[in-house]
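One protein chain is absent from this view; the other protein chains keep their places.
For reference, chains read A and B in written order, and residue numbers begin at 1 within each chain.
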């Protein structure tokens, strides 16, 4: 039974974040199920190549994507090592968008941006595929629930209030004097390393530090952060962009999400620095 | 000349299954051609990372996808090692959906689900791109024919009746006493191994074995299958889901398509068991 668009939405828009990769037909199966319920829906593949079971990386992708997707987008995030166990399925509304996926911490970082307005536990099988498998809830439960929500089904119909959600521990981000202590979060395709150090926003003539993780106060800075130190003592300059240093020199800059990133002009910082996710980094600030 | 939607279709929906990978612009070229003929069509990338020339794996993906895609979906499957030879191009209707691709066995497994209602040989160049290449029929013949079918062109206009279709040999699936003899079909991204053993459906309080390959009779089972033996004698328990055993233990379970899968909780069964596509497996049933 095809659904109509939610009032105010030009098109139902869904956004998929999974660890399903591209070898199989898992993501494709979710697309098929969604189109069957909400024909013509716009489905955006945000990322399917997360590390298998990488819940925190998926939570980070969700945090990254949130501000860049249309209002009313239904995010379906399926990194779900607990599929088939007692873990709950969730649907939630926050920041003008929707979330559907397992209750395993995937919303942790998105909740640093927006308070959850409502969250329900997916207990109404009327919005699932019939006879759902115990191993592919992405296709059998999350995709159909998301398609129905995208089509205008009220949140309260898909299940009862969820109560407390499961949270991941926050990434490291702590101030000590004028030094910010953080960690590497993830490496990207180019070998650039995104860190938890931020969020920095340029507000000419100064800079603002508006922490993306709760617990620290915003700070107005006299200028951009000054330099980064790694655990082995190496010091990297903070520059405006790649082109500001010679090829092969490691550097840091404020990346496109306002977080500090480590990179190498014409090189791969991850290999060259021998640094990866979880490793600690420090950033030296110049307060006003 | 843009086409209208087929009556009863909300949007023309096409689904692509190829071995074109992501390095090149082959799949993208098919998208472009389809949008030129059927603007606004919904095109779902089911899978493009099949092994090069892996006709049986593509046929299996088509079998998997069939029930999860909307009625009237036009599947375009292009794993086509014989492109440019005398092999025919096909368009067919079965199970309320459409198929376009080479006549090399790709429909073999989908035909275990549905009888072909009509099939034609792609001989009418009016529905191809002009001056088609001899090496990329996906872009030059299959994509445009599929877009025209999605838009409502009758099957009989794209070519004459096809007669007999080429079939792949069926995967191994044979009963001996209370033992089902089968084989590994494919490994997925997580190292899980899908086998030909199935299809099992839970019908509380019992289970049904409804073979996905013709030739065996359905059986009502007293419970789920009991255990699997590999050719080296190892025995794996059949559990409900991953979480039922300790990390690192190999196990089997009924996967999301009703076929038996071999997996390892927090591990990769394919490497740990040293088992891969083609290898034989046996399953012990408990009949009522």
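In the analysis below, a residue touches a chain if its C-beta (ideal position, glycine included) is under 8 Å from a C-beta of that chain, and two chains touch if they have at least 3 such contacts.
Since the structure is predicted, the reported quantities are computational estimates derived from the model, not experimental observations.
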item: Residue touching the undisplayed chain, where the options are A:44, A:116, A:155 or A:272; value: A:44
item: Absent-chain contact - pick from A:118, A:155 or A:201; value: A:201
item: In subunit B, positions touching the absent partner; value: 2, 20-26, 28-29, 31-33, 35-36, 39-40, 52, 81-85, 131, 133-136, 139-140
item: Touching residues (missing chain, whole complex) on subunit A; value: 9-11, 13, 15, 17, 22, 42, 44-49, 61, 64-65, 68-70, 73, 188-190, 201-202, 240-243, 253-257, 261, 266
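As a convention for this text, only the chains that are shown with their structure count from here on.
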item: Separation of subunit A from subunit B, taking each centre as the mean of its C-alpha atoms, in whole Å; value: 32
